[in-house]
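A single protein chain has been omitted; all remaining protein chains appear in their positions.
Moving on, here comes chain A:
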Amino acid sequence: GKGRAPPALSARPAQFPGLADVSVPQDIPVEGEITVPVGSPSPDEDFSTLDEPVRDTIMRDLKAVGKKFVHVLYPRKSSALLRDWDLWGPLVLCVSLALMLQGGSADSKDDGGPQFAEVFVIIWFGAVVITLNSKLLGGTISFFQSLCVLGYCVLPLTVAMLLCRLVLLLGSGTGAFVLRLLVVLAMFAWSTLASTAFLADSQPPSRRALAVYPIFLFYFVISWMILTFTPQ
């Protein structure tokens, strides 16, 4: 509530030596709310990210995404991918894969690759179908966690796409095709194993094969798109 300043405190300098210099003029009221905070400050205030610089926010998110990439490349049984799911990594991977799968110029009618939208839709639609399937089979994983894992496990195939493009720059004979085939096969196996390592634990043990088969098909179709890509 409102209060008025007491008369000048210089009347008692001995008891409050530090206050001897304080003089509040009487004609200016001191206003303000006097409240006593009840209990400890709420825990949210410690994690409030609204006031931090933008660079901190971006670096934190980038580090989280990078950590998940490392988890995919060296799949161990860790719950980091599942616990703090995010869809930034899958989005970046999907967009880069779709861009690399573009054929010649957009205007040419006989470009050797699928359209951007096709790749995008196939990846996300496939991931949604696999997630629904694993939930219907009795899986304990949530919708977005599963999308996160499946999206991050596209990383080996994106690396395969990069390597294929490099190989295609060097030549396009039978030897190059065999090399591309081996690279894509290896990355396909890596992707499938990585996603299985994360997702299989959430299924009842007798039904793991049922949940793994659509993942196998999904990465097979993406590998097929990568292997048969021929730039004009």
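Assume a residue touches a chain if its C-beta (ideal position, glycine included) is under 8 Å from a C-beta of that chain, and two chains touch if they have at least 3 such contacts; residues count from 1.
Just so it is clear, contacts and distances are computed from a predicted model.
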Options "TMM80 protein", "Glutathione S-transferase", "Protein YIPF3" or "ESCRT-II complex subunit VPS25": UniProt name of the undisplayed chain: "Protein YIPF3"
Which residue of A:92, A:163, A:189 or A:217 touches the chain not shown here: A:217
Contact set of chain A toward the excluded chain (per top definition): 109-115, 117-118, 122, 132-133, 135-138, 206-207, 209-210, 213-214, 217, 220-221, 224-225, 228
